[in-house]
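Since the structure comes first, as structure tokens, the remarks are kept for the end.
Only one protein chain is missing; all other protein chains are in place.
Letters are used for the chains, namely A, B, C and D, taken in the order the chains are written, and counting of residues starts over at 1 for each.
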Amino acid sequence: MPFLDIDNVTKSYGNVEVLHRVDIGVEEGEFLVLVGPSGCGKSTLLNMIAGLENITGGTISIKDRVVNDVHPSKRNIAMVFQSYALYPNMTVGQNITFGMEMHGIPKPEREQKLAEVAKLLQIEQLLARKPGQLSGGQRQRVAMGRALVRDPDVFLFDEPLSNLDAKLRVDMRTEIKKLHQRLKSTIVYVTHDQIEALTLSTRIAVMNKGYVQQLGTPKEVYDTPANMFVASFMGSPSMNLLPATLREANGGLAAELTGAEGQQIMLNLSQNGPNLRSYLGKPVILGIRPEAITDADGVDRNAKNTQALRNMVHVTEPAGSDTFVETSLSGKACIARMRADVDVHAGQPFDFVVNMDKAVVFDPETEDRIVD
Amino acid sequence: MPFLDIDNVTKSYGNVEVLHRVDIGVEEGEFLVLVGPSGCGKSTLLNMIAGLENITGGTISIKDRVVNDVHPSKRNIAMVFQSYALYPNMTVGQNITFGMEMHGIPKPEREQKLAEVAKLLQIEQLLARKPGQLSGGQRQRVAMGRALVRDPDVFLFDEPLSNLDAKLRVDMRTEIKKLHQRLKSTIVYVTHDQIEALTLSTRIAVMNKGYVQQLGTPKEVYDTPANMFVASFMGSPSMNLLPATLREANGGLAAELTGAEGQQIMLNLSQNGPNLRSYLGKPVILGIRPEAITDADGVDRNAKNTQALRNMVHVTEPAGSDTFVETSLSGKACIARMRADVDVHAGQPFDFVVNMDKAVVFDPETEDRIVD
Amino acid sequence: MARSDRAPQDMRTTLQNWLPKLVLSPSLAAMMVFVYGFIIYTIYLSFTNSKMLPSNEIIGLENYTRLFGLSAWTTALINLAIFASLYIVICIAIGLLLAIFLDQKIRGEGVLRPIYLYPMALSFIVTGTAWKWLLDPGIGLENTMHLWGWESFKFGWIKDRNYAIYTLVIAAVWQSSGFVMAMFLAGLRGIDNEMLKAAQIDGASNWNLYRRIVIPLLRPAFLSAFVILAHLAIKSYDLVIALTGGGPGRATELPATFMYSYTFTRNQMGVGAASAVIMLMGVAAVMVPYIYAEVKESR
Amino acid sequence: EDVEVLHWWTAGGEAAALNVLKEDLASKDIGWRDMPVAGGGGEAAMTALRARVTAGDPPTAVQMLGFDILDWANQGDVLADLSEAATAENWDAVIPAAIQKFAKPNGTWIAAPVNVHSTNWVWANKAVLDELGIAQPTTWDEFIAALQKVKDSGKVALAHGGQPWQEATIFDSAVLASGGPEFYQKSMIDLDPEALNSPEMVAAFDKMEQLRGFVDDNFSGRDWNLASAMVINGEAAFQIMGDWAKGEFLRADKVPGTDFLCFRVPGTEGVVTFNSDEFVMFKQNDDAAKAAQIEMAKAAESPEFQSAFNIVKGSVPARTDVSDEGFDDCGKQAMKDLKAASEAGTLLGSMGHGHANPAAVKNAMYDVITAHFNGEYDSATAAEELLNAVEGAQ
């Protein structure tokens, strides 16, 4: 049985079910990220693990002990909240040691732990301050410190970075990652930021409307999304989802699309399995990530299946390190990510090169990926 | 004289000067972005243009008219606020037409304008709702609509996207860009998000601590930052700023760095001007953007000056479309941006390839870029 | 750069700059006359030989000397000290207790809350008789308990010189503690839920949660409650008149009743004014730091 | 034209009595604008009056008592001159001199006295006395013996309400009983320091102490009418109270002489301590108002009104020439006593009701009397304190 086992868990408020039979097992030392749009039930699930919400159905167990009816203070869990929830009336030091104090740990030991953690997080010089006197990033570290001193079985993070500005967020992300690599602790981490999800996790659970849409490693989720929701949710800019028709071509399969001027475009697919073949002649949705559409120079030299494609450019967005180019395929806006210096102009046609290695195909009805 | 002329403008609160002799001219149809860290004075400057704050020194003129003492409602300016500042008690329609009503525009004309703008922004079906019933993106559009109906001389935007989640932010960014391209209006736009600054602007003013650090096109600011502040502020992840010593090598100049294991590394510079030469043998700061450090396959095929470099990898962060790799050079963390599939592992050495075309060099004392 | 074309401030801008001050000025003028003018006038009166009506004969500090020579005034001050401290402490204690209990997702909160609050709606002109009855041992609680068979029950404080002041506290607490409850409840509802969750995760029992986290967080509510109660205590008048009329003897005289009786029934307006000045100084001692903090905070 | 009347006669009987006056005036085309302010024996009304006078808008007539009138008379030119009415009706002759002292303080008539209450009455439940075999006491010692007898029987001997004015009411009688009218005059009215702190005064306080011993424990704060009710119900035997208490007995359908007894406090016979309600007239500006005011004064002083009002009120007319027809036995007795006392010079202003000395002194005395009654001082100290308080208040 997994270290933290969420078994068939359901949650209802009144008669509205907001979580539907969620089934996730988290192994010791794993970094599980829950990701999904606002209101999909991430916080609710986290709160149930922490014991802050009642469990309507199913069981949650930690280290083989069912904790459904265990008071939050008895679960040996540490949690970092979105708003940090630092106690404004206590100093940083008191904030960090409060939990130990509540657990009756003697003062010398508390002091020693505090010193250790403060050093680790580089907040030694802040220990006497009140939270009101800290910057966002410092608060975040204090909140983390409060969790770290506890040495809990499981760490829970509820969108701990969403209050920070972009720059700080990147820094803190790296720090959390390093921390996990060093401590090998078991972490469940909620975010709705897909970059955070992809960079931090060992596994990701993508949620939507109370359902777990996909549970897998970041690579699985990014490269083989289970359905169109996952495909469009993960990655920024998100995957281009283009209506196409499946055709036979050159002995393999190809997707037929319409260019900006109505020209027919055929893109050969790398897949050729029987499942996919059954869609021959039928409409499908072709999923291509923006970074797979570039110019001839920018294309990945290890790509096996690249194809050229000439189409009209609608908008160009130079963004320093990259230039985003918007074109349209099959009547839908399609974003391509190019190098910064690429010579591309809005209103003119351009020779795109598409890397089809990682293109995926979805059933337009069920929206699920067609597994080859 | 420029369309909007900010001439030697100073602002003090009490005896604290928060803006120091700011001098910016904005031409008609320009999209000027003010960018800078929190508290640098962006909002203050915008408010002074709008007439919401008094001007301590200097003049601001619009269309050749000095507006220092003109009431905000008489400046023919429209402003979109960070929090949108929609009137919670009015419907969307009333919110949009309120300004026209205040200016005594007759009802039929208001209705017609409202219809036009609602169509443009695709909020026709929302007109009867209250702001509380709208999503963040919808609110943003209403706020924009309120400004658009006014047909002002200048649009002011104060961080209009910072309240949105990442996905929506990207969408709205594109919409604003399209709108500007269509309406050719003069816009001053405040943000502290460098991606927004780079993608939207025709010119950027980078501010810090009340000073304008650099004023130029996005490309100028990104490729030839005036100083280390601009260099590190623009771009995400930010430019690697590595302590180096300037050496003579192969007839040109080279920067000498130390690798993770203490090995000496020489990187040839493309520049060779007299200014730079005067630093020979002295410490400099070498600035290299993360996307200029890749693996052999990922390197820009148009790059003229690429150099290999073997170094230890500390952390890898796969982020879907890219993988970020942290190594260390001259004792500083150095981030490289790689393709998603690159075969790189933490704790092992790796063969990086550095594109030196766009490397820049700074004076460690003044922190200014050494212009060749 | 042609600076000559600098536009003169237009009418509207000028008007808009002056309007706020203009609109504020009637209130300010009223305040200056009706509050501060009157305070100055009272101070002036306290130095005059005013008896039944104001007089202009200045007699220096004589009224103050007399005031502090009066044992009734000393009694009133001591009574105020006892009354105010008990009243404030008990109101805050009960208000806090009820607020915390009511905040536990209580069924029937909607019914209980108005019950706790309603006494604030009633003046002692309305409830005075009922209170007098309740506290009167002959007909009130004591008698009722006796009728119900609890013969040894004793509750005759209102008739006892040494205890009567406590009956005032009971009635005053009855009137204001619900309001204090509302203030604390508002404070409690304003506390970030995540903070409470965090403390539980930290292992705090409910007791520790309140003692260490919630109550310290209610500081602003404590402050507001203290200020409101303190000024109510100093101004308490109706209560005394309705319940004890200052008796037994003068055992429940408070500065407010003292001031009223010297000014209006004993025709010694000068002494009354002097006592009013002392009271105002008391109010100021409590209020000015609070107002200063209140004003400071907004900067 | 209207008259505005500020008064605190709001109880049913009193108000009905006032209505007589109101209707009388109505018949002369004078309207009555009523401004009743009850509470605390007119305290609230005096506050309201002060506000109105200060505002320059005084009422036409104000119900007032004793030294308050003199205080107002000394406030300069605020009161009206009623000489016209007084001459016409010959007030000088029919109103006792002791009352004129208040109604005509500086030689001019400023007030129309409405009634005279006498305060040194004892009210007794006859059934209780009969049952215990107690005869109407005639001396202080008999009175004490009677009280003791009642107390021994387990009943409350003396019904009393612990309010300063009620204690002062008893004190009036105690002073009279211990020093007689001259001493009363010297100590209470002339405020002679020697008299104030004298053996007689100590004796008076001793008498208070004696009485205190006959009061039940639950007296504090009790209203006087509740004390009366105790006598009416037979819970208590005696009450020392002004003649307004009679109304309570009558309203309970008790008959004087058969159900209850009224007699002067033993030891004070031949003396009447009084208080007198008067309509003090405030100066009016226009002539019509002045005329109406004079009419009102005349009407208030008319024998018809005096008789009608006082029958209801339980007091006696302020003028001594009104027929006692229609008054009950106690009333008739009171009218006789008044006339006799007036002639003998023993009609004395009641200290307890503000007819002996100014409000400041009165209240200062209240403080001492109440404190002593509640056991704060012994009698000797009380006498000393009384002197101190009076000197302090002057």
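Criterion: a contact is a pair of C-beta atoms (placed from the backbone, for glycine too) under 8 Å apart; a residue touches a chain by one contact, two chains touch by 3 or more.
Operating definition for what follows: contacts and distances are computed from a predicted model.
K.L.:
Given the choices "Nitrogenase protein alpha chain", "Dihydroorotate oxidase B, electron transfer subunit", "Carbohydrate ABC transporter permease" or "NADH-quinone oxidoreductase subunit B", state the protein name listed in UniProt for the chain not shown.
P.N.:
When "Nitrogenase protein alpha chain", "Dihydroorotate oxidase B, electron transfer subunit", "Carbohydrate ABC transporter permease" or "NADH-quinone oxidoreductase subunit B" are compared with UniProt, the left-out chain turns out to be "Carbohydrate ABC transporter permease".
K.L.:
In the full complex, which of C:Leu86, C:Leu102, C:Ala251 or C:Val271 touches the chain missing from this view?
P.N.:
In the full complex, the listed residue that touches the missing chain is C:Leu102.
K.L.:
Among C:Ser27, C:Asn56 or C:Asn162, single out the residue that touches the unshown chain.
P.N.:
Answering carefully, the residue with contact to the hidden chain is C:Ser27.
K.L.:
Which one, D:Asp130, D:Asp152, D:Glu182 or D:Asp223, makes contact with the chain that was left out?
P.N.:
Missing-chain contact among the listed residues: D:Asp223.
K.L.:
Contact with the hidden chain only, please: which subunit D residues?
P.N.:
Against the missing chain, subunit D presents residues 4, 7-16, 18-19, 22, 32-41, 44, 47-48, 50-52, 54-57, 223, 225, 229, 244, 247-248, 251, 313-314.
K.L.:
To test your reading of the contact rule: which positions on subunit C touch the chain that is missing from view?
P.N.:
Residues 12, 15-16, 19-21, 23-24, 26-28, 30-39, 41-42, 45, 53-54, 94, 97-98, 101-102, 104-106, 109-110, 112-123, 125-131, 133-134, 139-140, 143-144, 147, 174, 178, 182-183, 185-191, 193, 196-197, 200, 206, 209, 217-218, 220-221, 224, 231, 234-235, 237-238, 256, 259-260, 263-264, 269, 273, 276, 279-280, 283-284, 287-288, 291-292, 294-295, 298-299 of subunit C touch the chain absent from view.
K.L.:
Residue by residue, what part of subunit B touches the chain that was omitted?
P.N.:
47, 50, 52, 72-73, 77-79, 81-83, 85, 87-90, 98-99, 102-103, 146, 150
One rule holds in what follows: only the chains that are shown with their structure count from here on.
K.L.:
How big is the gap, in whole Å, between where the Cα atoms of subunit A centre and where those of subunit C centre?
P.N.:
Computed value for the inter-centroid distance: 56 Å.
K.L.:
Roughly how far is subunit A from subunit D, centre to centre by C-alpha average, rounded to an integer in Å?
P.N.:
That gives a centre separation of 93 Å.
K.L.:
Which parts of subunit A, given as residue numbers and ranges, touch two or more other chains?
P.N.:
None at all.
K.L.:
Which residues does subunit D have that touch at least 2 chains other than itself?
P.N.:
none
K.L.:
Taking all chains into account, which pairs touch?
P.N.:
Applying the touch rule to all chain pairs gives A-B, A-C, B-C, C-D.
K.L.:
Flag every residue of subunit B that touches subunit C in the complex, lowest number first.
P.N.:
That would be residues 1, 5, 7, 59, 64-71, 73-74 of subunit B.
K.L.:
For subunit C, which residues count as touching subunit D in their complex?
P.N.:
Residues of subunit C touching subunit D: 51-54, 66, 69-70, 72, 132, 136-138, 156, 158-161, 164, 241, 244-245, 247-251, 261, 264-268.
K.L.:
Would you tell me which residues of subunit B are touching subunit A in their complex?
P.N.:
38, 165-167, 170, 173-174, 177-178, 181, 192-195, 198-199, 218-219, 222, 234-238, 289-291, 297-298, 300-302, 315, 317-322, 324, 326, 337, 339-341, 346
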